[in-house]
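Every protein chain of the complex appears in place save one, which is left out.
Coming up: chain A.
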């Protein structure tokens, strides 16, 4: 290692919150693009709807709290919350679902706790859990990957379905079991395993291809690329994502070795559902995660293990939202016990 000699000034510029958030949005774009390609226009409309609602609610609540509106909006945090919830909700979810979710995320989870930097929980994930618990039917009917769907709605039709202008359209599209909406690969795996099918039989279904999930595989790859870009841009540290993905990979490999026909393979675990977007874009939220490097490793590992446990033994097919919230609860505890030691000081708990 060479010792770098640099001329003054020696203090480098700290990244502003707004810049960080802008880069997060930029890095999430490949994933959004992949979702549009694989699942139709739905997510784009959801994202636009979510961001406009988020900005609206943020402005209202800032006005109520007598805070400067424009300056606070410029930190882009509300837009990121909207973006993440828009990416997480099913593409054809009705508009009021998004309205309830965004209102809860911005008003209750974020601002009632004191605004940006003070919230205990990740706003987007808290809203996702609220919606998942309240409206299980709407939240679990995801769009079928467009290359195996019998019919994919056009942009206009998607708009009509989301804003419930045409109830008839919904009925048309949900007629066939594998028509437009269907269970996600993880959901399929979970229900089919309880029905006594083996992994090989499940993987032979049209929802899977070469041992990975249709569509979802590319979406997760795109988020992985975006995540690596974020680490390169120094928007996030590598610890949380690596520990989360690593521990999930270890757990799922152990499970797969223990019973290859009763457990989904590690590939399914890592490249289905919310794995990559959650590991890079959601768990790494600087407000609600642990703050030291060692703490981040523990935080990420907790998420990965919880996801595996809930996916395997719990009632929900995907578990990232729950795992992230539970890990958020642990973050202050982790920060208390895992403190970086500065030279010449002793740590007194």
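Basically, a residue touches a chain if its C-beta (ideal position, glycine included) is under 8 Å from a C-beta of that chain, and two chains touch if they have at least 3 such contacts; residues count from 1.
Heads up, the rule we're going with is that contacts and distances are computed from a predicted model.
**Student:** Which name from "Ion-translocating oxidoreductase complex subunit E", "Multiple sugar transport system ATP-binding protein", "CoA-transferase" or "Phosphate ABC transporter permease" does UniProt give the chain that's left off?
**Tutor:** Hidden chain, UniProt protein name: "Ion-translocating oxidoreductase complex subunit E".
**Student:** With the missing chain put back, one of A:130, A:159 or A:267 would touch it. Which one?
**Tutor:** Checking each option in A:130, A:159 or A:267, the one touching the absent chain turns out to be A:130.
**Student:** Touch as defined at the start, partner being the missing chain; which of A:37, A:55, A:69 or A:108 qualifies?
**Tutor:** Considering all chains, including the one not shown, the answer is A:108.
**Student:** Pick out the residues on chain A that sit against the missing chain.
**Tutor:** 108, 130, 133-138
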